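Here it is, the structure, as structure tokens.
A single protein chain has been omitted from the complex, and every remaining protein chain is retained in its original position.
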Amino acid sequence: MKLHQEQLELRTHGKGTYEMTDQIQERVTKCKIRRGLVTVLVQHTSCSLTMMENAAPAARRDVERFFDKLVPEDADYEHDDEGPDDMPSHIRMVLTRSSEAIPIADGKLQLGTWQGIFLFEHRRDPHRRRIYVTIIGE
Amino acid sequence: MKLHQEQLELRTHGKGTYEMTDQIQERVTKCKIRRGLVTVLVQHTSCSLTMMENAAPAARRDVERFFDKLVPEDADYEHDDEGPDDMPSHIRMVLTRSSEAIPIADGKLQLGTWQGIFLFEHRRDPHRRRIYVTIIGE
Partner (left out) sequence: MKLHQEQLELRTHGKGTYEMTDQIQERVTKCKIRRGLVTVLVQHTSCSLTMMENAAPAARRDVERFFDKLVPEDADYEHDDEGPDDMPSHIRMVLTRSSEAIPIADGKLQLGTWQGIFLFEHRRDPHRRRIYVTIIGE
């Protein structure tokens, strides 16, 4: 069994969902592990990792609008010194995910047909987001 | 260290929670890995993976009712061409989980006393759901 680790960087430019399935597949391909597991960790507390429908942009906009309404920016938060989008970002992160484990077979991520891996950015300003990928297999 | 991978299929017949702890334990037992880790991925974006209380059916009905209310079918979604239960299914999936990692010791899943592994179906129609199991250990 082999182990490969790598840190990716993703630039975000405001709230929304950013697909990173291809970048993760690329790392799997390059490290030549053909069968095993990749785990992905988003190393932040104001953005999330999530699986999502990757074909219909309207579905992603509906998801984003749902979270805007469920965790509003104008609620009365105690922690409000980093701007109105800061505290909602931490709550949205807790409601979604930080890590996922995805199988690899024949050198390919074993995702469903419509399943993509996304970074879910909850902050308005541009950010450089770090994603840590660990691949275990043979 | 050994690696075993397998795809399960689960048939669902409408919205609700379907326990699959026994099916996953069965795969662990058959592959003869006695100590390690099993990761489970639900390969869909309109149903979820979740841990849940496995003793009280009333508790599961309360969870299901909570999600029906939190993510209603009659909200005004932009993506609505696949029926009223489609867009809520994607949002409920984002609010819950796609993958989990569960330890194995003495050949058994190391779950808590009341902890079961469930597929959480968010669509009304019957579906064949694919679950990918990766077992790493010795």
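The first chain written gets the first letter, and so on, giving A and B; residue counts start at 1 in each chain.
Definition applied: a contact is a pair of C-beta atoms (placed from the backbone, for glycine too) under 8 Å apart; a residue touches a chain by one contact, two chains touch by 3 or more.
Small disclaimer: the values here were computed from a predicted structure and weren't measured.
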Revision key, fill the gap. Sole touch to the unshown chain from B:Asp68, B:Asp85 or B:Glu100: residue B:Glu100
Review point. If you put the missing chain back, which residues of chain B would it touch?
Key: 1, 35-37, 50-53, 56, 58-59, 61-63, 65-66, 70, 95-97, 100-103, 105, 110-112, 114-115, 120, 136-138
Review point. For chain A, which residues touch the unseen chain?
Key: 1, 3, 5, 39, 41, 43-45, 70-71, 77-79, 87, 90-91, 93-95, 97-101, 130, 132, 134, 136
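We adopt the following convention: only the chains that are shown with their structure count from here on.
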Review point. Where the CA atoms of chain A average out and where those of chain B average out, how many Å apart are those spots?
Key: 20
